[in-house]
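Here it is: the structure, laid out below.
Let's turn to chain A:
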Amino acid sequence: DVKIGSIVELSGPGAAAGTNFRDGVKLGFEEVNAAGGILGEKVQLLEYDSQTDPQVSRAMVQKAIDEGVYVITGTVYSSSTVVNMLVAQQAGIPQFTGSEAPSITQKGNPYIFRTAFGSQKGMPKVAKYMAEEMGIKKVAIVWANTEFGKGGYGAFMEQAKIYGFEIVADVPTEQAQTDFSADVLKAKNSGADAVFVYLTEEESARFLREAQKQSIGLPMIGETTLIGAKVIELAGDAANGAMGHVGLTADAGIPAVSEMVARFKAKYNYTPDHNAIKGYTSAWTIKCVTEMIGSTDRQAFADKMHGLTLTAAECPGVLMDTSWDDTGEMSRESFFVVVEGGKQTVKAVLPPN
Partner candidate 1 sequence: MLELKNVTGGYGRITILNGTSFEIPRASITTIIGPNGAGKSTVFKAIFGLLTIHSGQILLEGEDVTRRKPAEMIARGVTYVPQGRNVVPQLSVFHNLELGGITSKDQAKVRRRIEEVMDQFPMLRERRDQKAIELSGGQQKQLEVARALLLDPKLLLIDEPSIGLSPNLVQEVFQTLIRLRDQGVTILMVEQNAKAALAVSDYGLVLELGQTRMHDRADKLLADPRVGQLFLGGHIEDAA
Partner candidate 2 sequence: MTETVLSVRNMSKQFGGIRAVNNVSFDVKRGEILGLIGPNGSGKSTLFNCILGQLRPSSGHCEIKGRSTDGVRPADLSLMGVGRTFQQLSVFPKMTVLDNVILAGQEHEGTMLSRLFGPSDAGLTKKAEQLIEFFRLTPYRDTEAGSLSYGQQKLVDAAMAFMAGPDIVLLDEPAGGVNLTMLAHLKERLMTYNCEHGTTFVVIEHNMEFVMSMCTRIIVLAQGEVIAEGRPEEIRTNQTVIDAYLGG
Partner candidate 3 sequence: MIPLRRLLVGIGVAALIVAPIGQGNYIIYTLSSWLLFSIAAMGLNLTLGYAGQVSLAQAGFMGIGAYVTALMTLAGIHWLFAAVASISACFLIGLMLGYPALRVQHHFLAFVTLAFNTLLFLVLRNEEEITGGSFGLVGMPRPDFFGFSTMKNLQFYYFTLVCFLLAAGVMWWILRSPWGRAFKALRENPIRAESLGLKIRRQTLLAFAFGSAFAGLAGALQSPLVQFIEPSSFGLIHSLKLLLMVVVGGAGYFFGPMLGAAVVILLPEVLRFTEGYYLIIYAVLVIVLMVYSPGGLIGLGRKLYDWMKPGQEARRDIEQGVQL
């Protein structure tokens, strides 16, 4: 058997993201197994709960390594990944993380690979679109004051400098915040041309509803977490008009993705978010790349990954053509979408950068 370790946040504040990621991984490997496994061997998935606690995540990665895993998937929360990737690195185990914090691929760790862009890849695309297509000058930014939010915030601020946005309101918010009236009010009264929202899904939904209540009257721009299917489900018609940049999305209108989403829904009975897709694609990537190198050699695997472009044609499970550079950062096409009538509508396809 090929042992794969899944270490994600199954409890604690990160449980929603972690569970999605884990279920994506599980679905991926089930299909892999159904398709004959990796190099003819069945995949055995060892699951660990990091409890959204970096210290525990470190222990769990250690444990997975002690148990002889071939590749590790997870963790999603950057604060955990920064710690446990050191352990995996020491042991020379390739690791697919769901984290988006820029710093992760900037540490020169040759074993870490992303399953979605780091925010430093996504932000330039959004900022460029905002400046060039929408002609925005003044921006109010509302962001989650967590390691997740801060990563995006930092990346956006860098772009804001480049494109000369004036930040007229800078509003950090708390994790699991429920009352967004003050935040909406601040953004509304700031005289901004647009509000950039970088919150997790639920908070985004609450923000959108409050914005609707106070009739904010400004375009709201964000990332997947502002306009994902989950947000639309939660915010209802308050989500209409929100727009933003999405990487791999269930609503991208790509058949492979829609089919995967349908299978996922059938199996787990809920709509997967981008974390689930991250997990799913990482499972297939592991299969395809291992079969390319022809053995379960960790070093060879990591070497092969660097600079690799995996097309959907040769490995359908990655859903879209994807490339990794030599830091483990990935890139692929992405989309600028607007929510209209409770549906994501793709406004533009943004090329990989």
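Selection rule, in plain terms: all candidates are chains of the complex that A comes from, given by their letters.
Rule of thumb we're sticking to: a residue touches a chain if its C-beta (ideal position, glycine included) is under 8 Å from a C-beta of that chain, and two chains touch if they have at least 3 such contacts; residues count from 1.
Computed from a predicted model, the values in this text were never measured in an experiment.
*Asks:* Taking the stated C-beta criterion, I'd like to know which one of 1, 2 or 3 contacts chain A in the complex.
*Replies:* 3
*Asks:* Sort out for me which residues of chain A touch candidate 3 in the complex.
*Replies:* Spelled out, the residues of chain A in touch with candidate 3 are 10-13, 47, 49, 51-55, 58-59, 62-63, 65-66, 78-79, 82-83, 86, 101, 103, 145-147, 150.
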